[in-house]
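Apart from one protein chain that is not included, each protein chain of the complex appears where it belongs.
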Amino acid sequence: MTATLTSEPQQTHTRRDRIPVAVLGATGSVGQRFVQLLEHHPWFRLHEVVASERSAGKLYGEAADWRLDTLLPDAAAGLKVKSLGGELESMLLFSGLDSSVAGEAEDTYANRGAVVVTNSKNHRMDADVPLLLPEINADHIGAIEHQRRRRRGRGYIITNSNCSTMGLALAIAPIELRWGIDQLHVTTMQAVSGAGYNGVSSLAILDNVIPYISGEEEKIEIEPRKILGKWNGDSFEFAPMRISAQTNRVPTIDGHLMTISLSLRDRSNVDLAEIREELESFAGEPQRLKLPSAPVKPIHYIDLPDRPQPRLDRDREGGMTVSIGRLRPCPLLDPRMVALVHNTIRGAAGAALLNAELLEAKGLL
Amino acid sequence: MTATLTSEPQQTHTRRDRIPVAVLGATGSVGQRFVQLLEHHPWFRLHEVVASERSAGKLYGEAADWRLDTLLPDAAAGLKVKSLGGELESMLLFSGLDSSVAGEAEDTYANRGAVVVTNSKNHRMDADVPLLLPEINADHIGAIEHQRRRRRGRGYIITNSNCSTMGLALAIAPIELRWGIDQLHVTTMQAVSGAGYNGVSSLAILDNVIPYISGEEEKIEIEPRKILGKWNGDSFEFAPMRISAQTNRVPTIDGHLMTISLSLRDRSNVDLAEIREELESFAGEPQRLKLPSAPVKPIHYIDLPDRPQPRLDRDREGGMTVSIGRLRPCPLLDPRMVALVHNTIRGAAGAALLNAELLEAKGLL
Amino acid sequence: MTATLTSEPQQTHTRRDRIPVAVLGATGSVGQRFVQLLEHHPWFRLHEVVASERSAGKLYGEAADWRLDTLLPDAAAGLKVKSLGGELESMLLFSGLDSSVAGEAEDTYANRGAVVVTNSKNHRMDADVPLLLPEINADHIGAIEHQRRRRRGRGYIITNSNCSTMGLALAIAPIELRWGIDQLHVTTMQAVSGAGYNGVSSLAILDNVIPYISGEEEKIEIEPRKILGKWNGDSFEFAPMRISAQTNRVPTIDGHLMTISLSLRDRSNVDLAEIREELESFAGEPQRLKLPSAPVKPIHYIDLPDRPQPRLDRDREGGMTVSIGRLRPCPLLDPRMVALVHNTIRGAAGAALLNAELLEAKGLL
Partner (left out) sequence: MTATLTSEPQQTHTRRDRIPVAVLGATGSVGQRFVQLLEHHPWFRLHEVVASERSAGKLYGEAADWRLDTLLPDAAAGLKVKSLGGELESMLLFSGLDSSVAGEAEDTYANRGAVVVTNSKNHRMDADVPLLLPEINADHIGAIEHQRRRRRGRGYIITNSNCSTMGLALAIAPIELRWGIDQLHVTTMQAVSGAGYNGVSSLAILDNVIPYISGEEEKIEIEPRKILGKWNGDSFEFAPMRISAQTNRVPTIDGHLMTISLSLRDRSNVDLAEIREELESFAGEPQRLKLPSAPVKPIHYIDLPDRPQPRLDRDREGGMTVSIGRLRPCPLLDPRMVALVHNTIRGAAGAALLNAELLEAKGLL
């Protein structure tokens, strides 16, 4: 399904030549997804692939142990892998680097003047780095100016959130914007692809659930607050909501499912029909700008008793939407619901592409 | 593992002859588990198997499509299946009947003077029927006297809870007893065996999670309140806690895992170390009486970061314990934790056996 | 992936209006796949949906428990389900009927003058019914004339093979055509979707393999001989090869994988490089006619040590190709190899569509 992500690009934005881009960490699982999604991208063209010393110098087709269910694009297969840290010709870099190296490498390239659009966690909480989710906080790109001053150049870093956070933040954004969220309980059931290709052994997860994902709960409890917060021209003000996250790994391949229960700050004029209406009508800057990777509807509300389900719903709109179902009252708080996000598309590489498209549309590349 | 449930029976209670028992719904998945667990039971002897007209008259070995991973006991294989509703010689009946027929059939046999120990949901909420969980509410058997009066005979019905409720009620009992629970959020990840042999198609659940189980959330939100409530000599007083349950089906075979977050009524003198101490030292009437199916420790607290896990922990003490891990503070309420119960043993047939053992030990058979 | 099957139809054949078609057994799993694949078909338009009495009269969107990972097409959702056996307006009928009713119903419609293109097994071995696999035996449509005479009208039945047979027959066709096959051993590992939506319970297949599929081995041992045989103008002459098939159900969703070992009749001038060359260059009538559902290459030879794999390779060319790998010598016979077919696309609904396209291209509709 994923190959259709950009299969019908909106022609609102035309360019004679597509922008050459590099993928950092191109042989990894997020990196492979970048290579896949860039194959037919209307604005960006894969020009360079970058990986660790071990792969450098090889052809990408040899260095990458390609594991996606579409074919390795020929154009990518023939690229020679460049070494991380070395000079690059591209000025737009997509990073799927492992967090053990991403922090320094991304800073290095940004300081040299490149725009680094990263899925890695290292810089998400930096004071002048947007944690961008364009349907919600496109105006956070205001922080780029601060970052450029700090780096004394044109370069900067843009991050997207953790994969589960992405689903949660999109799912609750219409509610937060209208009524404000006070407390939120979320329990996730996350797919194995979120851990990378060798992240979860089959012996660990077949006929099993693992009720722990290192560092995940901490991210989900803080990242939505930055995403849903405000850039006041000088710093990010976090949304005041409080979140309790419990995370689990389940034997699914792609798609993070989560149960959500939350309480509202403003409980006047709230009923389920209105909440649902807000969810279904939600749209943001990517929809207005008709960005190539933007889903027509960022939120699909599914009016069936047992949905969303990872296998049936993760690929809606090329994996770029969040699906929601089972909106109903909670005996303890206000509404309860179930949400689903494709963790490696909307929750990772696809999110980064959308971020870069926003930057291009805003003239920031 | 399950075959060892009663492999080392406690010899506190001896009888010359084992009590003959019948299994109602013997060909179904709960019924098969009864047959399995009774094979080596020190107090009870499988004497009759009862099923629908379709199976009646056949040998059990032919009528039952045996699907457990231990061999069908020879003694059971040779029994002729009797028809539901007909006369039985046994006065102790274990019921794994489908809820579509359990209500009436169980009443019929109880009114004829039999003791019906059932896993079915139909009579769980009846005003004089104990929802028995002997570690917690052994004194609820006081209601038997009322029931016998109503039925004008020696017969009565004893129920055990829904499989998820069983895990939840045991996990929170020590906390409820000491501090009182006010609010509780629980999200379950339930195994396919809970739906019976043909309950979940493989095409529905492979690489998937289904965020809905019909009727399950309602049961989990009310049954623990009866279990943890009081029999006041005349009626059951429900515990005042309020519960929000969200239930999911995941691709595991046995073992319901659940994340729990709760708030306490009495928040003085509470810390995690004390809660853990209460969990680990918890014991009840089955342990004092050394009932054959009673686990030595009803609650196993596992001090590892990523436990309990269904495949690794469901078979502890023959599947009769609840495993708990990840006890930690909740940003919103008081403690959070993860609990696991073997849904077809402790959560179904094993629970019924333990109930019957209590009745025998108390002289009620 | 499957939605792209017909997304880029070849424009060699144009029509002002698409041909209206009916789907028999439209609510079942093969029927749903027909509805999905017809959504964007350039030649055929879904006009009627037919199912059993239970569904008749309802809207298709209500009657079908839609289980595919693309959305139920709106146009289909709004069709009223017609009752099997009743009058139909369409003259081209795709049948995904259960074999318990297919035999008679398909005969009825063919005798009334309709062209019935069926995936059901009932008429596959009939003396004047082609078991069509257009890359191999497009000339078998010669039997249509006989059939029309028998039925005294324009109607007739066309069948496609069993899903595993489809993969096997395509994989060995280039070898049979060049060298002739004497003996063949095949062991299949088949996906659960081959058994229909409720065909395999999750409790039966999770962490398991079932070494038996009712009736499957018999089909695989005879059907390839009709497919690879000849229509001599009067009857079908079966290919003389002898086949031993052993079939297994494994926990995969789609894609039947099989190991094959075979001996050749003509062992002169045979080496692995030549066999591989024959496999890779194989093409037939659908490729020459550029039929809309025809894969560019019916056989993908994958030159990697551990391929094909169901999840990674089943969707190549919209699920219409057979993937082959591991061609190597057999210590006992001649070559060994591994083959994969998407069982519900190339092995079922997609095969029927391709058959109908051939009929249209040949002026037989």
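Order of writing sets the labels: A, B and C. Residues in every chain begin at 1.
Methods note: a residue touches a chain if its C-beta (ideal position, glycine included) is under 8 Å from a C-beta of that chain, and two chains touch if they have at least 3 such contacts.
Note that the structure is predicted; figures quoted are calculated from it, not measured.
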Sole residue of A:Ser100, A:Asn198, A:Asn232 or A:Ser268 that reaches the chain not shown, by the stated touch rule: A:Asn198
Residue touching the undisplayed chain, where the options are C:Ser52, C:Ser83, C:Thr108 or C:Gln183: C:Gln183
Listed residues C:Leu264, C:Leu312 or C:Val341, member touching the removed chain: C:Leu312
Chain C residues that touch the omitted chain in the full complex: 183-185, 187, 189, 206-212, 221, 242-244, 246, 248, 250-253, 257, 259, 261, 305-312, 325-326, 330-333, 336, 338
For chain A, the residues touching the chain missing from this view: 29, 67, 192-193, 197-207, 251-253
Absent chain, residues of chain B that touch it: 1, 3-4, 67-71, 206-207, 253, 311-313, 315-316
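Throughout what follows, only the chains that are shown with their structure count from here on.
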Closest chain to global C-alpha mean, per-chain Cα centroids: A
Whole-Å separation of chain centres (CA-atom averages), chain B against chain C: 48
CA centroid of chain A to CA centroid of chain B, Å: 43
Where chain A and chain C are represented by their mean Cα positions, the distance between them in whole Å: 39
Overlap residues in chain B, where contacts from two or more other chains coincide: 206-207, 251-253
